[in-house]
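Complex shown without one protein chain; remaining protein chains in place.
Labels for the chains are A and B, by order of writing; each one numbers its residues from 1.
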């Protein structure tokens, strides 16, 4: 059995947080469990940073405290997500085996005293990981409280040490077979980098100038794969003895882990998502992150493993959430497919580097506004049981790929550092999010047949096969929207020769010969359809090879050349379309372009008119309406519905208080599509 | 005998600077001494960076030049502050013993060719220090010119090497006894940092993420203590043979040395204070620094050991002082308790890294405006003999503590990096300085009974005992003013559990549950007493538990909650008050709050009306009036006085030219309090 089914069947929407009993005395444990029950908590993650407590000396395990903790939780009916404590080895490991600590690109070995200092390639580290996980699994696999396994924490280490260098070479040997294949893929003829054998290869350590981009790209692939090895080592030991689902918490758009390559290794996608109350774009970015992680395992319900109840502590200035925003963040996750919302952490630590991170029980204790809101939220979430297990039905796909991101944004010496992959992704996602149109973020290798509209905001590097997969969209009658600087390179970051985007020039009916980053003032673009506008950052020297020209550069070196094109494939109802945006239009123009593509694809939004500050998202038969504004809002509905959060019937007008929300259960016949 | 008494008895106000004869030929020495005499110089610091000259090879000492220098000075009646040359060991030491050079947190060993590269924990360095100091003391302890000893220079090294790691462990063993006590104090249960023995502990070297805050705090304590050991080693050798006072030059708010912990080790506090002519806040900051160093040894007269006569060279753009500002800087120091003002340095170097630092004799020689001003200042200072040895009588205390500063400003991952301890200290000090109200900066463990008003702008971490010491102020009828984010943590940076500020919630009659850094636009605060205002940076979710609410948040999440409270203790003339400011008010509002506290404490200013740009400060019976502005100013006086600087009688109105000053000797009956 995989996924969250068993857990949610028993508990409804999951609710809880990281709990670190090793920081507290047993009397606090008992107070905590009572408070959890009062708050409706039904899932806690235990033991994430407990290695030094569990194994205070090599081979000597102390588990009595954990026995008691698990029994306590089980007695209270709270499920346990039991962590392998491998994110931070105890100081004794580095003391006895210095090579178990990671080394940075300058050759500096990481010290103990922080966290996550381990070298993921160290055999000694891996041996100790295996031993502690085996001990934990042997002891607790059959404990009735244990409902899920949590491997490590935010796996993300990059290490440049000699041990990792050796593993890198092994990985490269496996990938390329012989060194000539590597030399070709890495284009080592440039700058006299040809390797005569694999032994000469080292990780991209400190160098006088730019590194080989293909080498950097493969080092990122290797690093993600090596972290997956560390995960797999632990998951395998768990699965020998336990049927409970195994997961690890990821960090959505974190560059260090290619989640698409890990999809089959986790039974549940568990994500850490920290919105920033001081950043107005944060809700849209959170929704994008949710659409990403939901897409990793093809729409399967996921788990919001970590978020903050109030403020975080790691920004320079940490504005806290209001209690209203806390609830909206949770409901947004559920609306976008989460079956549970958890927090870092249950009780605020008094010491350590995160003592100023908010928690479900603050330093001032449970008799506080924050904790009262936590308790009220628990009650609210229990009313959302009808959404558990349901799917978000998306007809729009946004294409995103880790290696392409690495190649397109994280390598230096590109035409412009101002054109970034994530920024483009967010720009194309935002109008969809504002309209409440469900969108899956998927890799370019995904089965795209289920989508009426496929948007490729910025896919810098793409394999031939993936390029062909995307190109089929308009050919089969779908709508394809391609952003600038796309399909530029192959999977080794080698620029494709010919008129760009080489693999899509035909399907777009347009092709280019020069990327032209713009001076700061931008360039005027003329368009009958969208009105004249000023485009910024980027332009491309393109010609139409059959596509309709919807906008034209009006001044500058490209005056008279196409800025935006659309080729129609086929005719009539089955006609497909291929749109090509060669610049960075202003937000409203891009929104109009996306809206045109949405309409062309026959996709409709759940509501036709959404007030500013109100956010909608549909999941299954439930339409979530979230009022982020500090004013009350009225939302017109197409039909009557029932608000799951209150149990009230709602006629054609929904009134929401400031920071209020509704989860409208639509009668099946009233579905908006 | 300690302190400056013998020196000032002989010379009056001390005046002089660092003199580095090893950079010059004997003919320049003789010119210099003649110029010193003409300028009224009576104290020079000699030999600070002379180790390589004194001991050109290990164990071979060359002192003939220094014999001659001391004789020359003595012959001219100039006292010598003889330095141990230990700040910068000669290159031969690092060449023969590489481990005598410090190592940074990345493991990089410091090179020779600069200064202060030594490792303070190296036994070999310490042995060589002992040898050179012993040689110097043996030779010169009885030399009649030697009136004071100057140990090293600006002691401030932090070293992360293995030798220092070993000393750190010894220091920790002594502090904590057993490792479990350390584990508890450092909260090592967080992030699996539990140490199984002291041997596993290393300094906070390069790590992948945040360090344990308690470990960082103790490393700062250890570093300050280790530097004190280097000082003590030398002071002890000196004191075996000499009765002259021993000092070292500190750098007021320098984080590396906890001066309060060194107070009993120095006979005189000697401070280096460099104002910045391009920074309008610099005079206030200098006055604050003076109030700090005077407080270190409980008000005893101190020595301004280094300042600049014109420009410094180490800022990115070094605007020089006017000659008027040069004099005002000196008079400010005397007004705030200094019995001497010296400079870095007497004669400008032609080579080396500080060749562009101004000096009392510039490169262009003595026939220059700058040197003429230096000479005129010498004459002026001689007229201030009546202030020598007198005390600044302060009834207001400002509480400041190095470890609390470290915990509250220098550790990362706090609620906001924008709320800084020194900034808060300066904000609460400034209105007192503007009014000319004498203020001592004291540690929280100080005897506070002598103060009518005690201000705690930002005391992040505090021991239980110190917290109780502060809490007694309103209980005994004094006025206590507490700023935001105070008494948050204990001495290990562990957040105190409960409603904050936990140890003062009762005495303040108010308590809080959430620190809430503000969005950039701030928040409106409504107050009948102070008018409505916009507070910025910070707010706290607080309730009154009996205190009067003097201002209330008017919008945002905290609308309606107290922003400023005052609890009255007792009644009638003996009533104490406890004020609590939970935010960062604008400057004028904070000035009004401080003025109310001053009035409540029964403290009065020396003058009731001070023009903008004029600065006053009272020391003993002398009221200093400094006109920093470039316009002449008129100051109304309560009574007639005599201006020590001119000898003139002044009636009820004092006229000062641009950048002019007066030192008014008040008749005892005319004292303003």
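Everything below uses one rule, namely that a residue touches a chain if its C-beta (ideal position, glycine included) is under 8 Å from a C-beta of that chain, and two chains touch if they have at least 3 such contacts.
This structure is a prediction, so every number in the text was calculated from the model and none was measured.
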Selected from B:63, B:183, B:318 or B:445 as touching the chain missing from the view: B:318
Residue among B:100, B:157, B:577 or B:627 that touches the chain left out of view: B:157
Listed residues A:202, A:233, A:261 or A:278, member touching the removed chain: A:202
Hidden-chain contact residue, picked from the options A:188, A:458 or A:627: A:188
Residue among B:348, B:374, B:441 or B:645 that touches the chain left out of view: B:348
Contact footprint on chain B, counting only the chain that is left out: 20, 22-23, 49-53, 56-57, 85, 87-92, 94-95, 102, 104, 106, 108-117, 157, 277-278, 310-311, 313-314, 316-320, 322, 348-356, 362-365, 368-370
Hidden partner chain, residues of chain A it touches: 106-107, 186-196, 199-202, 204-215, 412-418, 492-500, 512-520, 541, 557
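Operating definition for what follows: only the chains that are shown with their structure count from here on.
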Between chain A and chain B, centroid-to-centroid distance (C-alpha), Å: 49
